[in-house]
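Report on the structure given below.
With one protein chain removed, the remaining protein chains of the complex are shown where they sit.
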């Protein structure tokens, strides 16, 4: 059994980790930390866990965490740096759900996050936890940076083209729609039901922190610089991200369909749908799957790729568990075989 | 033109007042106050008001308010007491949307609100602003306390029975369902879309602050003490209150229907629906109407009354304007003739 | 492995059965029928099942069904009668999610459902599938009638009182709030998002078909006739039922709390929450649990019981699987240990 600790367990990625780990056959939950909720039973904060988890929140303690085999960090950016260093030094492994170790270029990280990087020496050791591209690195790594929710949906949607060099000389467009849980459990006016339901708007138009991460992965896949216009929209639902990706190509519908199906043929969590499909976010609600459909428009070179994930599962906690499975040599799908909740 | 000021205009009752007053033919908006948003244009905080209202928020200033004919207080309880006193002394009239002047018994107020009453000498002058019962008092008053949202729905639903003495010797039940806007625009975790949508729960089971107000009005109508069990529920919608009221009576369906129709025959904002109806909250969304249906169940003495209002209109700002109209001798429906938005 | 067939698999209880059975360790799905979708892959109609279920819908065929060990009927009322008879005669067992075998009194069934009962000789053999009261009967039965969604929430909420004889001489009130999935997947105007969201209304005030079932079970538990006023409300969410139950008792809060905790101490799917709690429907979304809180109001004999279930799980398909587990001697919780999806 893998002894697991969770740092920062009160947010939505924290409770989702608990849902996935509570019945994971190879995991024993040992520690879950929260400064604000110290001493509170997890199941009192999250009654859905009554009968499933009987831990209490404790103040983060390096020793208790170091006694774990693996520590998940579900903390805001900038928080994981120092503690992750300590935990790694003690021999535990780390899966970080924040942005702290996603960017390989430290100056880029510091410029987007407006602070000094707290553990620059660890950046080289970190694997970017998108198994569909970096599986072998993840398997060998003691520190994995789980991709952002938007980047996951966009990167999986564009990787087949990027890897073939087909995104050169163009600027792809990623028009993304997210549920409100992406904004976290913080008490912000903009996330109130009365503000966010029955409405829809764009945000971060002048630049969103997920952009450098998307550029990094697609450029790495392409072997040369790839840029993307990325516009996120807040939509009135709890879970789900839908990326609508626009680029140009001379490939036909059949060629595109074949390219995507072959690329993801062996991927347990990427579902390339039949030509003509349009994935709905609810078809992945609560599951770790990314569903993709690729469309070539008639009489033009316009390609439109539709990509849907649950932002809290494949876009965060599910992908974190998928990485854990790889790091510990388990079946990649272990504990992750949930059918999406529909309706 | 009535010169109008609003104290505490950043909440949902504030913006709803602005919606209703922006095109009220007899009103000139002069002042709107907010400490936190001082200097901000109202239309920047509430873009729906762009092109309709060009005021800026100012810090509350007794002199500026005293220069108005009428000041609405859309403040949390306990805030209106001192300032209202000053404004009244200067000759302006006051319509208070908080609970500060609703209860005639000061000890009761202090016990439910956990603080000393800040203006006990004004309580006697205050009219309870439910025009359907206290119209003449409202017309003569310089200080009106707008009823709470739940009390409005419950009192209008039970008044015909209470006034006939038919609620004696029984404890009526008021099972109420409210939209989330009733919790205000404060950044509370429980009001987040991710917490409040796709869910439903009761709250305040052990006692809700609206209870003494309901008892006071129904007992006054009955001429003797009337008690009610009142359980509110938070439901996943923005606007609306639905009260389901249970009591017992020997009257037949026809007699009940006639009682209600006669009682409200001349009321512009109470719609007694035909026998067999079930009002939906959306049928009053954005309008000042309370729709009521009364049902006698077969083979029993069980009476079920259904009552629906928009909590921000008839339950707050619309009723406030209705009171203003009466206080200034205008047509009661002036500026309040909105058709509910449907769908 | 239990060979399972499903009749009428295109509705919401059908797809929910598939979600629960797809990974049930003791079940092999063999047949799923639908006249309207014959030949269509289940995963084409319900993309959440892509990769989990690869059956196609077939026209109901008595022989194919008779080759199963167990057939679930997820059909409208009146449909199961004849086919269930055939299937039972062939030696398979039947779990019926419709109302067809819930009522022991055939005349009552015929009067509420407006048609002749199609298999009156089977009624005596049918067990009412509420294991918390009829477990041993279910274990011994070849035909189980799964309770309705509202009855499940109400009966579990009132059973401890009914069994103690405490509902005599009073008429309890059950004010119920349901999500829209209770209305099924039929294309009805009233179930459209534009009609049912952002609104709330009562329905079936003059009498709902679930009423005789509630009366039957509570009267059986009480050993004498028990009547209930039952008013359902349609609320703007997909899943969930919340029953707010009102009755009177001289028992104290402590006595009530103890009564409920003792009654359900050994029940894996009933969670009696601590005194002062208010269960939310989202705390059971996707799970088979019924969460209950019992409240005694101060200065009165008023008891308020709050009961929350997922109408598609404990209120239908989950309870159906729970019954299957009992009928086949499996662990009662087998395949039903889902953590509710939150947020």
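Going by the order they are written in, the chains are A, B and C; count residues from 1 in each one.
What we mean here is this: contacts are C-beta pairs under 8 Å (C-beta built on N, C-alpha and C of every residue); 3 or more make two chains touch, one makes a residue touch a chain.
All of these numbers come straight from a predicted model, not from anything done at the bench.
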Missing chain: touched chains present in the view: A, B, C
Residue of A:120, A:186, A:207 or A:223 in touch with the missing chain, whole complex considered: A:207
Sole contact to the chain not displayed, among C:197, C:216 or C:325: C:197
Selected residue (touches chain absent from view) among A:93, A:282 or A:314: A:282
Hidden partner chain, residues of subunit C it touches: 12, 179-181, 185, 187-189, 191-198, 236, 238
Where the missing chain touches subunit B, by residue: 12, 15, 18-19, 22-23, 46-52, 181, 185, 198, 238-239, 271, 273, 279-280, 282-287, 289, 291, 337, 339-343
Interface with the unshown chain - residue positions in subunit A: 171, 173, 175, 177, 194-195, 197-203, 205-207, 227, 229, 231, 233, 235-240, 242, 244, 246, 276, 278-283, 285, 295, 297-298, 300, 302, 304, 306, 308, 343
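Operating definition for what follows: only the chains that are shown with their structure count from here on.
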Rounded Å distance between subunit B and subunit C, as computed from the means of their C-alpha atoms: 39
Distance from the mean Cα position of subunit C to that of subunit A, given in whole angstrom: 36
Centre-to-centre distance between subunit B and subunit A (centres being mean Cα positions), rounded to whole Å: 45
Per-residue multi-chain contacts in subunit B, two or more chains: 194-195, 197-198, 236, 238
